[in-house]
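Removed: one protein chain of the complex. Kept in place: all other protein chains.
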Amino acid sequence: MGYDHKKLLNYDLNIESLGEATIDSPLKFSDTKGDGVINFVSDEERVLAINSQNELKEWLNEGKEIPSFEKAGPRSKLYFTPGQTRSAVVTCGGLCPGLNSVIRALAYMNYYRYHNQFTYGVKYGYEGFIDSFGHGLINLTPETVEHIHKLGGTMLGSSRGPQDSGLIVDKLTQMNVSVLYTIGGDGTLRGAKDIADEIKRRNLKISVIGIPKTIDNDIMYTDKSFGFETAFSKACEAIDVAHVEAKGAYNGIGIVKVMGRSSGFVAANAATASNDVNFCLIPEVPFKLEGPGGFLEVLKNRLQRSHHAVILVAEGAGQNFFDDTNQAHDASGNKKLFDIGLFLKEEIKKYMAAHNVPTTVKYIDPSYIIRSTEPTPNDSLYCFQLAQHAVHAGMAGKTNLVIGRYNGEFVHLPMDLITSEHKRLDTESEMWLSVLETTGQPVKFGE
Amino acid sequence: MGYDHKKLLNYDLNIESLGEATIDSPLKFSDTKGDGVINFVSDEERVLAINSQNELKEWLNEGKEIPSFEKAGPRSKLYFTPGQTRSAVVTCGGLCPGLNSVIRALAYMNYYRYHNQFTYGVKYGYEGFIDSFGHGLINLTPETVEHIHKLGGTMLGSSRGPQDSGLIVDKLTQMNVSVLYTIGGDGTLRGAKDIADEIKRRNLKISVIGIPKTIDNDIMYTDKSFGFETAFSKACEAIDVAHVEAKGAYNGIGIVKVMGRSSGFVAANAATASNDVNFCLIPEVPFKLEGPGGFLEVLKNRLQRSHHAVILVAEGAGQNFFDDTNQAHDASGNKKLFDIGLFLKEEIKKYMAAHNVPTTVKYIDPSYIIRSTEPTPNDSLYCFQLAQHAVHAGMAGKTNLVIGRYNGEFVHLPMDLITSEHKRLDTESEMWLSVLETTGQPVKFGE
Amino acid sequence: MGYDHKKLLNYDLNIESLGEATIDSPLKFSDTKGDGVINFVSDEERVLAINSQNELKEWLNEGKEIPSFEKAGPRSKLYFTPGQTRSAVVTCGGLCPGLNSVIRALAYMNYYRYHNQFTYGVKYGYEGFIDSFGHGLINLTPETVEHIHKLGGTMLGSSRGPQDSGLIVDKLTQMNVSVLYTIGGDGTLRGAKDIADEIKRRNLKISVIGIPKTIDNDIMYTDKSFGFETAFSKACEAIDVAHVEAKGAYNGIGIVKVMGRSSGFVAANAATASNDVNFCLIPEVPFKLEGPGGFLEVLKNRLQRSHHAVILVAEGAGQNFFDDTNQAHDASGNKKLFDIGLFLKEEIKKYMAAHNVPTTVKYIDPSYIIRSTEPTPNDSLYCFQLAQHAVHAGMAGKTNLVIGRYNGEFVHLPMDLITSEHKRLDTESEMWLSVLETTGQPVKFGE
Partner (left out) sequence: MGYDHKKLLNYDLNIESLGEATIDSPLKFSDTKGDGVINFVSDEERVLAINSQNELKEWLNEGKEIPSFEKAGPRSKLYFTPGQTRSAVVTCGGLCPGLNSVIRALAYMNYYRYHNQFTYGVKYGYEGFIDSFGHGLINLTPETVEHIHKLGGTMLGSSRGPQDSGLIVDKLTQMNVSVLYTIGGDGTLRGAKDIADEIKRRNLKISVIGIPKTIDNDIMYTDKSFGFETAFSKACEAIDVAHVEAKGAYNGIGIVKVMGRSSGFVAANAATASNDVNFCLIPEVPFKLEGPGGFLEVLKNRLQRSHHAVILVAEGAGQNFFDDTNQAHDASGNKKLFDIGLFLKEEIKKYMAAHNVPTTVKYIDPSYIIRSTEPTPNDSLYCFQLAQHAVHAGMAGKTNLVIGRYNGEFVHLPMDLITSEHKRLDTESEMWLSVLETTGQPVKFGE
């Protein structure tokens, strides 16, 4: 996935723990490999960060230890007592497909596998820990969550922005909670780290486990984030519509805008999956509009050849075309983006009019339709697995980590490794190759 | 459906014909009712325009002839020779689910049932008849149209606005076309009437058959227009999303805008079908925003009671809130509507802020997603039947008519009856009753 | 729809009532037509049973009263006190799409519109009234039913077969129930009639309202039954699969079996909606397999011409090919049908082998997949309306009726009118015409 593995040397990849795990797991698994029975995972099992033969040789030649991540999975020894461990679940930030599946799986894993009767659902994000909001708590019994995996959104509600971590830890203590599961983006996970730090400061025994949530798929060292597949799959429906509209008029153009603040994963995957996109514009690839080889000229040439075109643009693409003085921010602290889709529509209309190319431009912004839908089965499966590994980690007393998946294996990633930067689409990766070959667009627009 | 049947007295409900139909139909149907074999339909079979016992008694008492419509269906005698009749198909105006299904059925009916080898597809609406556009023609063989019923839009492309009817008739003559099938909205059908008039003026023997297309379902004397069910069904997905978003935040509000320039059928049907709409605003029902009992106050009360709300608004609702001096028009001659959804969003935010009610408002405009999708099976079935009856009418030499469905029966409606006015949602109808009872909204907003 | 309206003369089409309705409705509707406000419906409003001009003239000439049905809708005067009326809901027989939507709408209408706090859900069909089964009751509050319209099946469970109507009335009395809503097929409705009779015998004031449920759409005098559209829509997916399989092999044949014990509505609608069926076999149209013009010969000819074929067969078709001595019955008393799909598959293979036509036959029986799915939006809307009218009828003290829809209007139909016979597909109807023209199959197979 084009990671610079050298960067990993700056981090301690070992996972923090609240203390020695000494309690027998109630799960009836095996400690012996090869007996055909599912195994407990030991802390010594680690997944290599590199998978290229050349890179391996290089590192070995330089005598460096190959970086690796602790494997996730059920431990034979627990830190918390099964049947008596209370936990809390909170969902923060924007909605994302699969939130309810994660909530449900956390509740089921606690209830049925570890026999814990109390998994508290915290309402409306971190606000729910602050009494003055008056949001209340619910206990996530199997009955309460029975059908939620069929519904989009989060049954707990959400909110943006941080809350006082002192008050949150006060509340956790008061609730007698041993494990906190936070589901959210990088802001949320930084908040989770603050909570974990405050817990450490007070010398409390509360585990904090993050499940990273980003519809943009921009979590470092994680193959994919939950909800991402659903998002780009749903985006394909909007692309179909754009394609139909484009072909429905002479020289018709359909523009679709999708998620992707600083990375174009949704756009790239949707473009390749749909097969019907002619231009895919993402934040990682700056482009020129005007001039020879510029986007508008290339588009005009295509229109004159094929009489229709479909453009897919990530919301974060082309922000350089706007003046960002005085740019507003949302409650999560993100810059409010300018509407690149609308901008393109207007620029295209002007350009084509100036060049006497009759055209009809349709702009489609599916927005919430992509994110508030129920997860695809493959995403649903992934949500279950993330939650499953989160509960195993929590019961084992591990803390200050998030559940990741790296080269196909579930791993424990230190919280600060994840929040350090956003993953961006490598323009030298297989994924971008696929985009170039499905669209046929030039490697660069301009000069 | 709340029609004022008195208006029908102003129209000649008899259907024009090019001359006597004398050629035997190749279809192997029966002229005898009750023999269990499908029947040819005679011109004497007519469907009553009224179905209320009281109204019937009234009309009988007043000694008036009950108005009725000619029944559609296969005729035993044809005007045009099967196997040798060329026809043309044109699709005009905005896209609508089912266009391709109608095109395909017209081609199949001509090819397989009446053995006609040439059904020309005219490209990009009425423009396709005008040589200077250079759009070209295609012959709609079974192979050409085999898969199109699985695709949204129209394989022929479309365009807005009229073209010179003299040139169109020139082209029809040149193409040796005997039947023209026009699929479009009221502008298109007025154009079709002009063509039919020009044909009559030249004393040509070309039949003009309209298949009315309006995603708004606002065709008079027609139970439903094709594509309408698909449109409101698809709108339900956007409503689901709005519901999820509304519940995902404290005092969350989801606003969805749907089609409906002058009539609220899409909104009303979608609101009832989804079960999750709290307020449905349509052009037929003016509403007050401010003041006691105004929309904003009622909304605030709901928020404080239930902490979320879903609003569904037809695009043509509340246009009185805007200043329409200098309002633009599109190429079809329709006024460009102001964006009532965006307006509501801003008004709600202002009002709630002024009343210290924290809220999060999400606005969803599914736009083309609703109209460029493939038809539901029930719509697909309906498209087939409309096309089927169109071809039967065309081969029988009937002209200047559209295919309608009235109280469940397919009928021939004179072209000018249909284009005289738009159907609007009767606020004393069962449909509006359903909206009021599913939403619980007051009969009126304000005083 | 091809009814023999003479039969209606054998029935009293007036609706029974428990007594005079004297209590003001809490609904804020109007008694005045034309004021733009939704109206209460009076018992004098009736919908004509006939809509053909010729038939009207005939009846008028013969001096006969045109039969008509009482219009459904909200009454201004109620028999039962809003806010204090308890009701019960029971679902019986096989699952059908929309059951949960009907349950939810009954609960919501009672709770929100008539302010009734108690709508009891009876578990597992009529069994739920019999204490010895120990199934228990639940109160269908808005919270309990909030999400059920998104789920297939019935949240109450169901069972087949009757229970002692004396015990049921005992239980209703004990529960203090004033209105019983029974949702089920003709067996269930006959049971409902027995209950209504027992109530009358005991001179109790309990209303019994039926909502007919049949996935086969075989209810007399009812345009369509709920769940039917969903069923044939879902069947189209199986037909798509059969089409894909048929085209995937040389001389491939796909056979799909769908619901339809004694009537072919599901098959006929699905065949026309899908556009890809070549042969549609239904119970109403007997067919010959062997001999000149027999089904097998016609199929062989098609294979040799087109190299694939799709066959859609209703489960009740061709039962004459089996020996029904000792035929089993299910708990509802229905004959267990022989598997016509499997039979056709074997006969086709034998015949084609005998005629040296290589072929691959794939048999698809989607079975429960068609019936346990969630309703389409159009069905969901219809479910709401049926339930809405049921509650209006119940609160008005009407009894021994079912809610029907006739020529597009909701009406009250006497229970015994409905259970007298099954609706069958009229082979002289527009629907069968559509099947013949979409498939191109001969009017008859054999001679």
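Lettered A, B and C in written order, each chain numbered from 1.
Keep in mind that, in the parts below, a contact is a pair of C-beta atoms (placed from the backbone, for glycine too) under 8 Å apart; a residue touches a chain by one contact, two chains touch by 3 or more.
This structure is a prediction, so every number in the text was calculated from the model and none was measured.
Looking at A:Ser76, A:Ser332 or A:Gln385, the residue that reaches the missing chain in the full complex is A:Gln385.
One of C:Pro283, C:Pro366 or C:Gly404 touches the chain omitted from the figure, and that residue is C:Pro366. Across the entire complex, the residue among C:Pro74, C:Gly121, C:Gly152 or C:Gly341 in touch with the chain not shown is C:Gly152. The hidden chain makes contact, of the residues A:Leu78, A:Ile183, A:Ile219 or A:Ala270, with A:Ala270.
Seen across the whole complex, the unshown chain contacts chain A at 1, 28-30, 33-39, 44-48, 50-54, 56, 60, 66, 68, 73-74, 101, 104-105, 108-109, 112-113, 149, 223, 229, 232-233, 236, 269-270, 272-275, 376-378, 380-381, 384-385, 388, 407-410, 427-428, 430, 432-434, 436-438, 440, 442-444.
Across the interface with the omitted chain, chain B contributes residues 147, 150-151.
Touching residues on chain C toward the chain that is not drawn are 95, 124, 127, 133, 135, 151-154, 157-159, 237-238, 240-242, 244-245, 247-250, 252, 362, 364-369, 372-373.
The rule is simple: only the chains that are shown with their structure count from here on.
A centroid comparison over C-alpha atoms places A as the chain most distant from chain B.
Measuring from the averaged C-alpha position of chain A to that of chain B gives a distance of 42 Å. The residues of chain B never reach two or more other chains; the list is empty.
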